[in-house]
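One structure is given below, encoded as structure tokens.
Just one protein chain is left out here, and the rest sit where they should.
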Amino acid sequence: MNPQQHINIPKILQTLRETRPIIHHITNYVTVNDCANVTLAIGAAPVMAHAKEEVSEMTSISSALVLNIGTLDPAQIESMLIAGKTANEKNIPIILDPCGAGATTFRTETAKKLIEQLNITIIRGNAGEIATLAELEAEVHGVETGKIQNTPEQIAQTLAEKTGSTIIITGKEDIIADKTTTYKLRNGSPMTGKITGGGCMTASITASFASIEKDPVIAGIAALTCFGIAQQLAEKISRGPMEYHINLFDELYNLTPEKIKDHQNYEKIR
Amino acid sequence: MNPQQHINIPKILQTLRETRPIIHHITNYVTVNDCANVTLAIGAAPVMAHAKEEVSEMTSISSALVLNIGTLDPAQIESMLIAGKTANEKNIPIILDPCGAGATTFRTETAKKLIEQLNITIIRGNAGEIATLAELEAEVHGVETGKIQNTPEQIAQTLAEKTGSTIIITGKEDIIADKTTTYKLRNGSPMTGKITGGGCMTASITASFASIEKDPVIAGIAALTCFGIAQQLAEKISRGPMEYHINLFDELYNLTPEKIKDHQNYEKIR
Partner (left out) sequence: MNPQQHINIPKILQTLRETRPIIHHITNYVTVNDCANVTLAIGAAPVMAHAKEEVSEMTSISSALVLNIGTLDPAQIESMLIAGKTANEKNIPIILDPCGAGATTFRTETAKKLIEQLNITIIRGNAGEIATLAELEAEVHGVETGKIQNTPEQIAQTLAEKTGSTIIITGKEDIIADKTTTYKLRNGSPMTGKITGGGCMTASITASFASIEKDPVIAGIAALTCFGIAQQLAEKISRGPMEYHINLFDELYNLTPEKIKDHQNYEKIR
């Protein structure tokens, strides 16, 4: 074990599993089932509710709120704002996944509105989405990253400074940055790009950790490390993307302190 | 085979597979794909339709109607009432899954409204949800059961008496009760709690059996026994929740009279 890697991720995971926090999701209908199952696999309890009639009450009984704009519409935005305000009042962390920001004006504007009107704890996106929100040049290919001008760490730091939120960029290497600190993480598998929902699941796992770990940077490191190691272990035993998809959940469920210590790979770069 | 276990479940299953009844679902977007696939695996034909413009016509051509409030909103409630009234007029059985009743006022009130305004054949929930509707004390942890004061059989019997519906409570042991009779069932696996949709799938399977078996208690026993045995067989060959999830469907699909007779485990307790 690298002495630089000072965070006791196994202990945080154990606390998460003992606490079994409720994670409220207002999210897209494409990957919502994966989000629910990945939240269960890491040890938390998912709830999904989108009606403005109940989102405030559902958030109140939850320990974290995930907002994902993957298939947004005006009614959903209204509900996200209602739930988000309740979360802010009650100091419940909000994790925003600006899925597809940069692909359409509606998505970009919605993500910006949520960031403006709510106090977002963590924003998780790919480099293109985060660059769009940071108002740096970027190309977004549908919901995937196209060409970008800046490094992921520059992009994350720029948006962290602009918003005060902790920023997570997932990609070949993952970046976590707040205003003062940046980490680079090297777990994960390229197979995640061959299935839908990799980013959305990252947001659900991050929310699960953020619900029991006050420091969003540490929560993010724990989340990306656990999910990234599960990806590496799943990749080794899978003959295609859908077998990988199945193994991903089961490796996450079967994660042990030993596997975490053997594979964790993050460093502070600022 | 226990001589107490007098119901010819293999025969009912065979009839179901030969009839291939259409099961109309108005349900949540989290587990809807699982509901469709589990309905196919047991031998019925799922249809999903939620628009008020078509739910009455879709129910008319169906042999059972599933109402599941897992991700409800006002438009969906309106459609549930329209479809439910058609089902009642045409003597098509309705299976209600009050998913999350007790978690928010909106869910509790909606479940009560559906029970009041419709003639529900079977209500399927966990102990917390059913206790909420029976107005007994209960704690609901998101969409999961928290602490409850009464035994599941007391809870089921209370709601059966209040509503006239047949009540199914799924949990460590399953309970089926109507006004006069109660059964306890001991098939199933704790792995079902590690995936999302276990309850929703139970409702779909129950609806499939209720569409061809007039006695809701017998339909419920057949459904819980078949699904419970599939769970036990899947658990034995699965290394994690998602492999279990896959095997669950395939064990259900491959269920034989022999497997049912070897594993069925229910008793009349009232």
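Points to keep in mind about this one:
A and B label the chains in the order they appear, each numbered from 1.
Criterion: a residue touches a chain if its C-beta (ideal position, glycine included) is under 8 Å from a C-beta of that chain, and two chains touch if they have at least 3 such contacts.
What you see is a predicted model, and the numbers here were worked out from it, not measured in a lab.
The chain omitted from view is touched by exactly one of B:E54, B:E89, B:D215 or B:E267, namely B:E54. Note on the undisplayed chain: of the listed residues A:I61, A:L136 or A:I195, the one touching it is A:I195. Contact between chain A and the unshown chain involves residues 28-31, 33-34, 70-74, 100, 103-107, 141-144, 194-197, 239-243, 245-246. Interface residues of chain B facing the missing partner chain: 20, 22, 29, 32-33, 36-37, 40-41, 45-51, 53-54, 57-58, 61-62, 75, 245-251, 253-254.
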